[in-house]
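Handing you a structure now.
Only a single protein chain was left out; the remaining protein chains are all shown in position.
Right after this comes chain A.
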């Protein structure tokens, strides 16, 4: 395996559609909940420990060989908002395209056949990491980091926030990312024997509710 493949997969410029999504930041900005670097940090911390934690565990479990179809159903069950489920599948489909072109693999091909309109993005992310020769912890890091890097870069555009402040937020969250990634791998290992119920099911009601509202806006900068 090449550890450097993780840099390719985690790069914000990896062409998998993420740039059009704010991870809930656009709705939070509009509602006045994110107004600057400090509140962005709170928002990202909340997302990391809920959506981020679940995504990281799903991705790690996919790397460990847990059946992706069962993982996809587990992701559905952990995502109450239909708008967020649709977004996760859209992003999963886009990641699938990029991953298949980058690291051709029969497992990715099989998942694409099973879910022509997209499986949940963290499940695809796990199989993409596996195709790239990466491990469960790598995939968990990738998912956890994406859960905060998306909102941070979107907020730079939404609030004209100083980009150095946004990067500082991400750097300050790094120790918590370590923790979430480690715990995600632990849960994923448990899931190998105990099934998908061993995966975390943390959820942020406000993220789910505001995603529904956001999906109905007529004018918005980001798709989610």
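Remarks
The rule we apply is simple: a residue touches a chain if its C-beta (ideal position, glycine included) is under 8 Å from a C-beta of that chain, and two chains touch if they have at least 3 such contacts; residues count from 1.
The rule is short, and it goes like this: contacts and distances are computed from a predicted model.
Of the candidates "Methionine import ATP-binding protein MetN", "FtsX-like permease family protein", "Urease accessory protein UreG" or "Tryptophan 2-monooxygenase", the chain left out of this view carries the UniProt protein name "Urease accessory protein UreG". Screening A:45, A:157 or A:189 for touch with the missing chain picks out A:157. Touch with the chain omitted from the figure is made, among A:31, A:101 or A:174, by A:101. Across A:112, A:142 or A:185, the single residue that touches the chain missing here is A:112. In the full complex, chain A contacts the hidden chain through residues 13, 15-22, 90, 93-94, 96-98, 100-101, 103-106, 109-110, 112-113, 116, 131, 154, 157, 218-223.
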